[in-house]
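One protein chain omitted, others in place.
Chain IDs A, B and C follow the sequence of writing; residue 1 opens each chain.
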Amino acid sequence: MIKVAIIGGSGYTGGELIRLLANHPKVEISAVTSRQHQNIPIYKIHPHLREMELKFVDLKPSSVDADIVFTATPHGASMKIVPEFLELGSKVIDLSGDYRFRDFSVYEKWYGLDHTAPLNAVYGLPEIYREEIKGANLIANPGCFPTGGILATLPLSKKKIVDRVVLDSKTGVTGGGIKPSKSFHFPNISDNVNPYKITTHRHTAEIQQELNEFHKVKVSFTAHLVPVIRGILTTSHSFRMNDDLNLSNEELNKIYKKEYLNEPFVKVLEIGEIPRLSSVRGSNYVHIGGFEVDETGRIVVISAIDNLVKGASGQAIQNMNLMCGFEENESINHFGLHP
Amino acid sequence: MIKVAIIGGSGYTGGELIRLLANHPKVEISAVTSRQHQNIPIYKIHPHLREMELKFVDLKPSSVDADIVFTATPHGASMKIVPEFLELGSKVIDLSGDYRFRDFSVYEKWYGLDHTAPLNAVYGLPEIYREEIKGANLIANPGCFPTGGILATLPLSKKKIVDRVVLDSKTGVTGGGIKPSKSFHFPNISDNVNPYKITTHRHTAEIQQELNEFHKVKVSFTAHLVPVIRGILTTSHSFRMNDDLNLSNEELNKIYKKEYLNEPFVKVLEIGEIPRLSSVRGSNYVHIGGFEVDETGRIVVISAIDNLVKGASGQAIQNMNLMCGFEENESINHFGLHP
Amino acid sequence: MIKVAIIGGSGYTGGELIRLLANHPKVEISAVTSRQHQNIPIYKIHPHLREMELKFVDLKPSSVDADIVFTATPHGASMKIVPEFLELGSKVIDLSGDYRFRDFSVYEKWYGLDHTAPLNAVYGLPEIYREEIKGANLIANPGCFPTGGILATLPLSKKKIVDRVVLDSKTGVTGGGIKPSKSFHFPNISDNVNPYKITTHRHTAEIQQELNEFHKVKVSFTAHLVPVIRGILTTSHSFRMNDDLNLSNEELNKIYKKEYLNEPFVKVLEIGEIPRLSSVRGSNYVHIGGFEVDETGRIVVISAIDNLVKGASGQAIQNMNLMCGFEENESINHFGLHP
Partner (left out) sequence: MIKVAIIGGSGYTGGELIRLLANHPKVEISAVTSRQHQNIPIYKIHPHLREMELKFVDLKPSSVDADIVFTATPHGASMKIVPEFLELGSKVIDLSGDYRFRDFSVYEKWYGLDHTAPLNAVYGLPEIYREEIKGANLIANPGCFPTGGILATLPLSKKKIVDRVVLDSKTGVTGGGIKPSKSFHFPNISDNVNPYKITTHRHTAEIQQELNEFHKVKVSFTAHLVPVIRGILTTSHSFRMNDDLNLSNEELNKIYKKEYLNEPFVKVLEIGEIPRLSSVRGSNYVHIGGFEVDETGRIVVISAIDNLVKGASGQAIQNMNLMCGFEENESINHFGLHP
């Protein structure tokens, strides 16, 4: 039995951490913090967690008693508390962007902030860094778009087949957080499609970092808000380096099946099967499908994830399970909620 | 470890039974039948169940090996197979309307069918019939609207406070089943509200039967399709028998709290808290709230359920747990999926 | 050609007034005011009005040049400017609640405000007050729920058939205005139903006032937010005064057909036809249908309106047309947008 604390538990990722950890047989939640909601039962903010007896608390790091600390804090805020938790002997899984970049100048460029506490962290995508995660003290939990975008394209980068990829993502609105704003006002989102940050989204740099670890690939990324609560569907359009390379749909599918053969959460679909968000809604699974090469040589691969689970809190728990030597899928092995 | 079979597993309630039973530690699914989809992997129909190795089979009752049989068959079809399963020694939980009426002439009137195989069954609403369920061989699993409507009004009938109730329900579209039709065509449902069967819905009779078990209450019921996938929110407007009776919001709330004190799945909210569908989405919980009496003496109580879980498959599993002596909430104790 | 001004043009009702007046052959928009957005092109706030060359202005009443002034200002704000516009010689159509009550103490009770400028106004529901509207200087444009609720029940009150009505309304989110809030945050509304102010909504008093003009009727009202952009569907459940009165569906339908025979915007459906929001989306029409009496004597009639058109700006223009002697349906005679 380990103790975990959730720092910044009043947002959507905090709510998901609690929902998923509630049934974990080896975890006890010792604290869920929220400065704003101190002493309020968590179900006042997360109405589906009515059964939980927990209340939000407001604690200094030194008062937190936890083997694992999840920092579900905004970027910029994480860097101010992560070092102290590490010094106090906790392991930290940070859900913000603060520790995702191996080159901190990339962080400073895309986030427009000075990084005041650079530290070595492991990028918490188990499909690439499983072994490193097991021994890590600090995990930078991947962003939601990067999780879907990287997994949809990684095998093509590893195989050095493509040198340019356009990731066109359609995302649910919870990716924008729990705080109301004009952009997420129901009448502006429903029955509508809203592209945003069409060439300037921060997650572009994160995807570039990971895909370029294996092979030089030009990464372009555009996000679109669709009238969906949860989920990111990413259409990866990529282009062969060499126009002479002949790649059939079957070969394409085979490359992915091989790559993800032993992955517990990545499901590679058959040719002709198409991922959709409902298949993974509420779950930690990633569905990858599409696998078609068109007449112009464009390669299409599509991934579907739940942005709050595999794209955030579920993946954080997957990382925790690896770090603690638990079954990798403990408490995150349920199916998606379709329909 | 018991064996269960799901007869008619290609619809939404079949899919939910599989999803929920998949992690039940004391249950093995021995067969999921579908005439139409024989030999097809179940994930081809239920795309979120990709992990399950099961295929649909087409079996005669005598070839089914099961301690508990769930008949997720349409009304009219269930009565043709239920007797045989009982004779073969299985216990049956029927999700159709065929065995919900103690007076079969009521069934024949509202369903417009001759009942060819009347049998004694227990109405599977544990909040009323828990003890009877434990010893039953045949459970008539309640309808979705009756589950929400009865639970929202039962304490007022038991206390003989009201003699008339209007149940105005707003339901998700999965209540209409997996089969496409004009009524469930996306452009007809989205951004729309569609009332239907406004005074003639069959579930009216089922609600009448149960509420009148305690006290004579005139029951009116109207259903509305709203652009929601899952869930039924029922607004129970009821009227005091005696206009002189003074009933405060607090007294009203107290009556419900007392009634449902030990119920594992019924959560009685505080005054000022309002149920909503997302709080129970995907879960077996019922949230009951509202608890206001207006100036005209109308009493408002509101219930929220997931029509496919507490309104169908989750409740069926709750009944199974009771019949088999398992923990009542085994495999159905997870929280709702909010947001 | 008349000049009209829209005071408070940056909200949804302001946007609708502009959209609908843009093609009115006898109207010139002389000013659209907004303190907050002064000098900004209106299409920056109302992106569908890109063609309009108008900019928001910030004007004192005395600088407004208009035969008709639409005050699309919040309650409490209207009473501060309406008297001045009237003194300056403009006629005023007020879209707030400030002038809807003939008894100002009712206003003060339900709105919790002192009324600092009581004036005689005509309640702008042409189906009741057409002749009074023609000669009025000040119109109190009805609320959205009252428009749908009154029209669905009025004939039964006039005929003294019922003495109690429960109005259960399902409303689109634009009824809550253009300002983002937690209640209208997409993840809280989508795939959900949210009841609110279940016995305390201000519109209750407005409906009471008008229905009781003809006959004493106890009015109960509950509003529910559904995941819809525009539209209010109101289910009117009413009860006969006299249980012995026999009322067939056909007689019920006939009463409504007779009442609304010459109304240009009220369409009485046939028995068996059910109103739905999409039939009137974006239009000034009201569809009324249902017309069933159930076994308990409950009468069900259902109305569908677009809350921003017949429920606000379209009705305001209908009133303007009547006041100015224009064709009553000028510029508001287009059909709904289905699908």
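Note that contacts are C-beta pairs under 8 Å (C-beta built on N, C-alpha and C of every residue); 3 or more make two chains touch, one makes a residue touch a chain.
Note that the structure is predicted; figures quoted are calculated from it, not measured.
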- [ ] With touch as defined up top, name the shown chains that contact the chain not shown.
- [x] A, B, C
Open item on the list: Touching the hidden chain in the complete assembly: which of C:N23, C:S181 or C:N246 does that?
Closed with: C:N23
Open item on the list: In the whole complex, not just what's shown, which of C:H46, C:H201 or C:H224 touches the removed chain?
Closed with: C:H46
Task: Residue in contact with the excluded chain [from A:I178, A:I302, A:A316 or A:I332] - done: A:I302
Task: Absent chain, residues of chain A that touch it - done: 164, 166, 168, 170, 172, 187-188, 191-196, 198-200, 218-220, 222, 224, 226-231, 233, 235, 237, 239, 274-278, 281, 290, 292-298, 300, 302, 304, 339
Task: Interface with the undisplayed chain - residues on chain B - done: 12, 172-174, 178, 180-182, 184-187, 189-191, 227-229
Open item on the list: Touching the absent chain: which residues on chain C qualify?
Closed with: 12, 15, 19, 22-23, 46-51, 174, 190-191, 229-230, 267, 276, 278-283, 285, 287, 333-339
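Following the convention adopted for this analysis, only the chains that are shown with their structure count from here on.
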Open item on the list: Give me the two chains with the most inter-chain contact pairs.
Closed with: B-C
- [ ] Find the geometric centre of each of chain B and chain C from their Cα atoms only, then give the gap between the two centres in Å, rounded to an integer.
- [x] 38
Task: Inter-centroid spacing, chain B versus chain A (mean Cα positions, whole Å) - done: 36
TODO: Compute the distance, rounded to whole Å, between the mean C-alpha positions of chain A and chain C.
DONE: 46
Open item on the list: By the touch rule stated above, which residues of chain C touch at least two different other chains?
Closed with: 187, 191, 227-229
